[in-house]
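Heads up, one of the protein chains got dropped from this complex, but the rest are sitting where they should.
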Amino acid sequence: ACSDTSEGEETPDVTTDATDEQTEEETADDEASTEAGGSSELPTPIADLGVSGSLNGSGASSQANAQQAWRDNFSADFGVTVNYNPTGSGTGREQFIGGAVSFAGTDSILDEEELAAAAQRCGSDIVELPLYISPIAIAYNVPGVDSLNLSAANVAAIFSGEITNWNDEAIAADNEGVELPDLEIVPVNRADDSGTTENFVQYIIEAAGEEAWPYEAADAWPISGTQSAEKTSGVVDLTTQTEGAITYADASQIGDLPAANVEVNGEFLAYSPEAAAAIVDGSEPTADATDLILTVDLKRDGSIADAYPVVMISYIVACTEYEDAQEAANVKGYLSYMASDEGQQAATAAGGGNAPISDDLQSRVFPAIDAIVTE
Amino acid sequence: MNEGIDVSNLNIYYGDFLAVEDVSMHIAPRATTALIGPSGCGKSTFLRSLNRMHEVIPGARVEGDAIIDGKNIYGPGVDPVDVRASVGMVFQRANPFPTMSIADNVLAGAKLNSKRMSKSEAEELVEFSLRGANLWEEVKDRLGRPGSSLSGGQQQRLCIARAIAVKPDVLLMDEPCSALDPISTLAIEDLIRELEKDYTIVIVTHNMQQAARVSSMTGFFNIEGTGKPGHLIEYDTTDKIFSNPSKKATEDYVSGRFG
Amino acid sequence: MNEGIDVSNLNIYYGDFLAVEDVSMHIAPRATTALIGPSGCGKSTFLRSLNRMHEVIPGARVEGDAIIDGKNIYGPGVDPVDVRASVGMVFQRANPFPTMSIADNVLAGAKLNSKRMSKSEAEELVEFSLRGANLWEEVKDRLGRPGSSLSGGQQQRLCIARAIAVKPDVLLMDEPCSALDPISTLAIEDLIRELEKDYTIVIVTHNMQQAARVSSMTGFFNIEGTGKPGHLIEYDTTDKIFSNPSKKATEDYVSGRFG
Amino acid sequence: MVVLNGWGTEGITPTATAVLTIVFYLVLSTIISFAVEGRRYATDRMVSGLIVTAFIIAVAPLISLIWMVISNGYSELTWEFLTNDRNGLTLADHATGAGHALVGTLLITGTTALIAVPLGVMTAVYLVEYGRGPLARTVTFLVDIMTGIPSIVAGLFAAAMIPTIAEYFVGSSAALQMKTGFMGSVALVVLMTPIVIRNTEEMLRIVPNELREASYALGVTKSRTITKVVLRTALPGIVSGVVIAVARIIGETAPLLITTGTTNVFNWNLFTGYMETLPTYVYSSWSNQATRELAWSGALTLILLVLLLNLVARIIAKAFAPKGEK
């Protein structure tokens, strides 16, 4: 592939796959220039796009496991090496805008300025797709307690340090028949800046009110002097090790820890993929959403029946046009795969922690992907 | 120190190599004994066995007894540290501590036993020892300078001062004057004659005049060939050794016209 | 080497300290010149200025000229390395290279400069040099052993062998025999007499008999007091210096009964 | 001991007991020695005890650590593990391994050492043998600063610097995409060089001056004296320092995440494409509860690798060690 002489300007994309050949690329480009199929439910089949070589992306660490599954399957099926570096959403967005990666994963949506900058980088529109929907579990480690109901108010009180013991009356009130031990509560939060934190805090604010939670929603945890750990695996490990601990984490990664049921419409609901996907359908698009930018303003206050309100969406950001046709084909193919039923299921099956997107959402995602120009 | 040193059947090894074989001798107390002999015959090795310095070399060991003042230094339970505190040593090569000042070099050994030495005591001891080693006048203005900034001869005299400062019972000297000029040598020899009133002195020297001048007894070591062990060939009064030795080898050696 | 060494108005400094002042002398070619004097008077310092070894000490410097064989070694553009290659040196303290075997130590001068040498040439040179230093018999069976495994005297002779092996024009010796026994000393002195047929030799010694035995010219250095610079007091034929010196200081010094 | 009783038995772990026993023993033996043999011997005895204790204290975590890694990691450590990459991890019946990370570690560490060791040794030689005046002070200043560069900052530095430079050669868009093994090496060079310099400096400083003089006196030039006598004498110490420095950087994670990226596949080319190293492999495997086993085996592989390097270096050092007395 790219030789180490400095003349290789023709091949900007780095290649690690030995099967990559220049000639194949040429013919593939011709084939890929088939007409984009309007509003059809099925986009151009991936096999017809002529994907090959390698593809780099980076961004949200929440997607790391799902990305692993997507990459494995995609490269097994189509022979494209995909690298996804879970550097964090901020870096992912920055690298995408700076042109260092072909696509990015991000937990928070691009703001106005970033949208403009991204459009400038691409020289075209961008797509921003909610391909990774992840329920956040409120996981706890209390010996002898397998099932726990927590109202939003109690969640707020526990994490703000108002309630300090598991046998507190406020908790007992929601958990009749459960014997709560006399054990100090150890709330565990993320030490690093994280989309999970922001979404979790957003839930508390919306569901419990600003009264109960006087802090702003941000990706940094607002309270100091707490037990904290880095990354999802860190908080889960810490909670697993510590009796009396409670934390919030991507539902797929909590291991053997039990998760609390949260209050929805006066009932207590456990998280499930369907319940998580439901909230996305029940929420409004954001103000700046378009056909290509499918961003959602989640309604987390627990008012949508059977919809699990503690949910995080992680988006995939890509250009609609790329200078290099091969890059465009690879991006389009990979995005199509991620959005497909097969891709969503594969990630779930491999512990990717996502709730497969609903058919409704999928029917809006496919046309957006098809807007990526490959010729 | 009343009984001197009784060495009996001493074999000294470097690992498997027997360097000195079967030495027995009585070293008189409060007198100076000289050891002479050609290079490599084991004089230094033997000398180092008298304060158990030999055994600090990995693999080196000693068989036999050396009884100093009634106590066998190779007896069970004897601490070599105690032996060395009462048997001082001056080496063939000057080895002042480069990290210490001249004054601290002198006090190095003395401080070990009396940590709480008053400043004036210390100063006194430094002056006494440096005067004894005939170095005082040269260094009195720069006692705080490092010991390694002196000339070779000055360094050796510094080492003698350091050994004297401990006030040992026995003083072992391994060619202490080989790097000294005549004036310093004279001073050291005077010092030896001074010290032998109180101390037992054993000196290795290549300078036979020196041996004749300072010692009352002389031991002649020899070696048959490389790889062979050294032996004590003859041990007698210095007069006898230099004027009328009983062994042929001794006569050959001392009749050389060297000094 | 035909014209000897001409030293004129040499001042030698350690930083700001003037250690040797205003020395001028002519050292005869193919002869042995001895330097004597009390400790600390600057003999070693002066000797080291003759092959520009003095300046390796940080801050040390030399003023004046030293013309060896018509070439001023302190002239502009003269490479000290060349000077040292033709002016060999043996130090007061034996310093064999610890990483090298006995044979390699002898060959060090050649090997370190990457001179190409056939195996037989090398063997010859080793034997020649070690014989010259009277060490051959003792070490011929263990030429591959490290140089530091020898006794003090053996190490010094090894260093002499190492210096000889370079075949210099001038050989500077700083108390080369101070650690040697009489037999080795004799051998070295014989060697000096042998070498002076071809080489110019300057030797520092404390042993006046030795100076008398080996040298044809003798220089006497003295120092007025500590901190003062050393001076060349008298420089004359050895006979004159030892029998009838013209300066009082010289007479005082050589009339000491030392050897 | 009294306090212990007051505290109750709750929470007394074997370690606490062991610690207290050692302290108790040390105190007791010192007191007895003081009474029987006197102050100096008591001190000597106490210090010996402390030194041995220090050693045990240091070895204990090591053994515990290594035991932890071995017991968790050995089962997965197979030939397949060493020769396969991580691609297809989530696919059924797929052999995954750390071969690509092993390759990456060897390439990146090798390149780093290749740059940092000569650079470091030469700088140290300059500082010790030649360095006087403002230039030497500047170099010392820089070395001092470099000693303290946090590894993550070194990564940021390389990530910022290389694309800027590479822009001239490969054009801006390719340069921006650049995350390569070589970039990782540059970051690690920044970390490794000061360690090599500092260590070598110390080793050179303790080479006795008389050896230098002996060499000069034979008419050997300064440069040859340095290469053949000084460096030669100091070699074992320098090698040992290099081993430590390599060991230090071979386990770096943070800067490599920034500079070389991570990948699932083999990459033999230092100048193109992402590269995985064992520490980043361990890190990403550890971050996922499902692949923790791989993390342990990766860690074990890394330790074994270092052990191997260590042995090789020791053999070299031994062959060149000064012979004789010591």
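For reference, chains read A, B, C and D in written order, and residue numbers begin at 1 within each chain.
One rule holds in what follows: a residue touches a chain if its C-beta (ideal position, glycine included) is under 8 Å from a C-beta of that chain, and two chains touch if they have at least 3 such contacts.
Criterion: contacts and distances are computed from a predicted model.
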Name of the absent chain as recorded in UniProt (options "Arginine N-succinyltransferase", "Pyruvate dehydrogenase subunit beta", "ABC transporter permease subunit" or "Monovalent cation/proton antiporter, MnhG/PhaG family"): "ABC transporter permease subunit"
Chains in view touching the one left out: A, B, D
Listed residues D:Leu26, D:Leu106, D:Leu119 or D:Ile149, member touching the removed chain: D:Ile149
Residue among B:Ile12, B:Val62, B:Met89 or B:Ala103 touching the omitted chain: B:Met89
Where the missing chain touches subunit A, by residue: 61, 87-91, 93-94, 97-98, 113-114, 116-117, 184-186, 188, 191-194, 214-216, 218-220, 222-230, 234, 237-238, 241-242, 244-245
Touching residues on subunit D - with respect to the absent chain: 3, 7, 11-13, 15-16, 19, 40-41, 43-44, 47-48, 50-55, 57-59, 61-62, 64-66, 68-69, 140-141, 144-145, 147-153, 156, 194-195, 198-199, 201-203, 205-209, 236-237, 240-241, 243-244, 246-248, 250-254, 278-279, 282-283, 286, 295, 299, 302-303, 306-307, 310-311, 314, 325-326
Touching residues on subunit B - with respect to the absent chain: 51, 53, 56, 58, 81-82, 84-86, 88-89, 91, 93, 95-101, 108-109, 112-113, 145-146, 148-149, 159, 162-163, 166, 168
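Here, only the chains that are shown with their structure count from here on.
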Distance between the centres, which are taken as Cα means, of subunit B and subunit A, whole angstrom: 83
Cα-centroid distance, subunit C relative to subunit D, in whole angstrom: 48
Per-residue multi-chain contacts in subunit D, two or more chains: 325
Junction residues of subunit A, two or more chains touched: none
Touching residues (chain side subunit D, partner subunit A) in the complex: 87-91, 94, 169-171, 173-174, 176-180, 257-258, 261-267, 269, 271-274, 284, 286-290
Residue numbers on subunit D that touch subunit C, as the complex places them: 132, 208, 210-222, 224-225, 228-229, 232-233, 235, 320-325
Touching residues on subunit B, where the partner in the complex is subunit C: 37-40, 44, 92-94, 137-139, 141, 150-154, 157, 175, 178-186, 206-210, 226-227, 253, 256, 258-259
